[in-house]
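One protein chain omitted, others in place.
As written, the chain order gives the labels A and B, with residue 1 at the start of each chain.
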Amino acid sequence: MLKYLIEKEFKQFFRNKFLPRVVLALPLFATLIFPLVANFDVKSINLSIVDNDKSTYSNQLINKVTSSGYFKISDVSTSYKDALKSVELLKSDVILEIPHKFEAGLIREGEGSVMIAANTVNGMKGGLGSAYLSSIVADYNNMIRTNLLELNGAATKHSFEIVPLFKFNPGLIYQVYMIPAIMIMILGLVCGFLPALNIVSEKESGTIEQINVTPVSKLMFILAKLIPYWIVGFVVLTIGFLSAWMFYGFLPAGSFVTLYLFASIFVLAISGFGLVVSNYAATIQQSIFMIFFFVMLFIFMSGLYTPIASMPDWAQQFSNFSPIKYIISVFRQVYLKGSSITDLTTQLFALLGFAVFFNGWAVFSYRKKN
Amino acid sequence: MESIGKTGIFNSEIVISADKLTKKFGQFTAVNEISFEVRKGEIFGFLGANGAGKTTAMRMLTGLSHPTSGSGYVAGFDIYTESEQIKKNIGYMSQKFALYDDLKVWENIRFYAGIYGVPNKEIEPRTEALLNKLGFEKERNSLVKSLPLGWKQKLAFSVAIFHEPKIVFLDEPTSGVDPLSRRNFWEMIYDAADRGITVFVTTHYMDEAEYCNRISVMVDGKIEALDTPDNLKTQFNSSNMNDVFYKLARNSTRNSD
Partner (left out) sequence: MMCFINWHVIQPVILTDMKTFLTFVKKEFYHIFRDRWTMIILLILPIMLMLLFGFMMSTEVKNVRFAIYDPSRDVATHAIADKMKLNEYFIFTGYLDSPEQIDEIFRKGEASLVMVFNNRFYDNMVHTGDAQIQLIADGSDPNTASTFTLYASNIVASYQQDLMGDMKIPYNIQPELKLLYNPTLKGTYSFVPGVMGMILMLVCAMMTSVSIAREKEFGTMEVLLVSPMKPIQIILSKVVPYFFLSVINLTTMLLLSVYVLDVPVTGSLSLLISISLIFILVSLALGLLISSMVDKQMIALLISGMVLMLPVTMLSGMMFPIENMPWILQIIANIIPATWYIIAVKKIMIQGLDFFSVFNEFLILSTMAVVMIGVSIQRFKYRLE
C-alpha cells in the first residue's frame, strides 16, 4: 500500500513544473550567492582620518593602520566636524583623530592621545572597528615605546608576549562559517515547507477526503508524505555539498557520513514539523504564514546569524527548542573542526527527540474523522 | 412494492442500517435522528435540498465524521468503532470527483487500486479492461485535469468501484454535468447494482430520484419520507417526484442556499 502512495507522491513531484527546479536550483544558488551576501567580514572598514599633527609619528601610525588590512581610508578631513559629516553620510564608519602636537607631546611629556570615534548603529562593525583600531594603536605604542626606551638606554622589565592563534579558520574567513549553516537553512526550508504545502493542497482540492475513506492508515499516510521529502532532503544536501566544493573549494574537515547521518535525522524532524502545521492549517495561505512564522523563529533562535552565547539567558534557554540550532552546530563543527559523532552526542539525542516528537504529533493530530 | 422490477433485493441481507443517527455542530443539529435500512444490491436515493443534511449523513456512514448519537452499521461494521473495517468494504465518490488532477488517467486508477489492496498483477489487465469499457483508450495518458467534467465523473465512479466494494457512496455525483452525461452515468450505476454493489446516492435532481429503488427525502436534518418512488407519488398524490419534493420541502426552515 505504501508503495502506491509513495509512487504517487513522486509522480506528482516530477510532474510539477516548479518543484523539481526549486529542489535543484535553490541549494545551488544559495550556496553560491548566500556566502557573498551573508558576509559579516569586518575587513574593509571605512576610515576617516583627521591628522592635526602631520608629523613623522602621526604618519607612521596612519601607515600602520592602513597596512593592517582592516581599514580603507574613505575620507581625509581637516576637522572632526567634517569627519563626522562623512560618518553621517555613511561614507565612513570610524574616525581617527590625531591631535595637534601629538609627536611633540609624546617625546617630551611621555604621553599622548588619539581619538577614535565609531558609528555604532551597526554594533558589530562599529565595535569591532574601534577595537581593531585601539589594538593597532596599542601595538604602535609598544613599538615606539621600545624604540624610545632603547634610545634612552633603559630596558623593559617583566615583559611577556601574547600570541593570538586562530584554529580551524586561520584566515578568519566569514564564508566558511556561513556555508554549513546556509545548507541547513535551505534544507530546513525545502523539507519544512514542501510537506506542509503538499498536505494542505490535498485539503484544498478535496483529495484528502477521498484518501480518508480508503483503508489507508494514518501512519501510512504520514509516512507516504515523509519519505519522499526525506529523499529530496538528501538530494538538496548533496547539491549543497557539491556546490560548496565547486564554488568555494570547501570540504568538511570531518566525515560526510556524520553529516548525512545528522542531516537525515534533522530532515525527519523538520518535515514532521511541517506535517504538524499542515494538519492544523486549512488553506495554503494559512500554512505558509504559520511555517514562515515558525521557521523564522527557529532560524533566529538557532545562532545562524548571531552567536547564541550573546543572547540573554532566557533567550538561550528558549533557543534549546530550535531543532535548527543543533543541526547548525553539528554542521559547523564537522565542517570546520572535524568533530565526530562521539563529540556530538548532545546534538544527536536532541535531534532524535525532535524527530520522534514532531512525527508522533503529526500522526496524532492527523484526523481521518471529525 | 411489486411495481419495482427487482423485488428480490428486498429479501437480501441488510448492508447499511442507521438508528436515530444524529450529528450536532454546537447548537445546530445537522442530522436529526434518522433511521433507515439499505439492502444488498439496492440503489438507495438520499434526496434533499442543499443543507438538508445529506452529505453530513453520508460522511458519518463512511467514517469521515463522528456521530453525536444513535447507531449505524455499514457492511456489518459499527460506524463508531470499526470505521477502518468499513473503509475496506466501501467506495466513495465526492462532489469534487477527487481524482488527482496532475496524475494521468491510468495513474489515478493504479493509485486507488493499489491503496485498496488490489493485487499488483491484476491492476494492469483490469485497468486496460476498464479503459476499453469506458472508451478511454486514447485518454490513457491524459492528465485528469484535461478531461471534460462528464469524463472525470465517469472515471471517478469507475475508480470508486474498481476494487469491487460491497457498497458505493455517491455524494451528488451528477452536479454540474449535462443531461446526456447524467443518463450515461446512471447506466453505469445500474450496471454496478446488477453486479451486486449496493449504491447509496445523494442527489437533488428529482428525475434521478425516479431511477432509485427506494428514496428517502430529508428536510431540515430529518427523514420526512422513505419509500419507493411510486409509493411516494401515490402517498403524496402527485404525478412526479418534483411534486412530492415540493410538498415535503415547503415547510423547511433552513435556507436552501
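Just so we're on the same page, a contact is a pair of C-beta atoms (placed from the backbone, for glycine too) under 8 Å apart; a residue touches a chain by one contact, two chains touch by 3 or more.
The structure displayed is predicted, hence computed values, not measured ones.
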item	value
Displayed partners of the chain not shown (whole complex)	A
Contact partner of the left-out chain, one of A:28, A:117 or A:327	A:117
Sites on subunit A contacted by the missing partner chain, in the whole complex	18, 33-34, 36-42, 44, 46, 84, 87-90, 106, 110-128, 130-135, 137-138, 140-141, 144-145, 148-149, 154, 156-170, 172-174, 176-177, 281, 283-286, 288-290, 293, 296-297, 300-301, 305-307, 309-312, 315, 318-319, 329, 332-333, 336-340, 343-344
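Definition applied: only the chains that are shown with their structure count from here on.
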item	value
Centroid distance [mean C-alpha coordinates] between subunit B and subunit A, Å	56
In the complex with subunit B, residue positions of subunit A that touch it	1, 3-5, 7-8, 11-12, 15-16, 205-207, 209-217, 368-370
Interfacial residue positions of subunit B with respect to subunit A in the complex	62-66, 83-84, 87-88, 90, 92, 94-96, 98-103, 107, 110-117, 143, 169
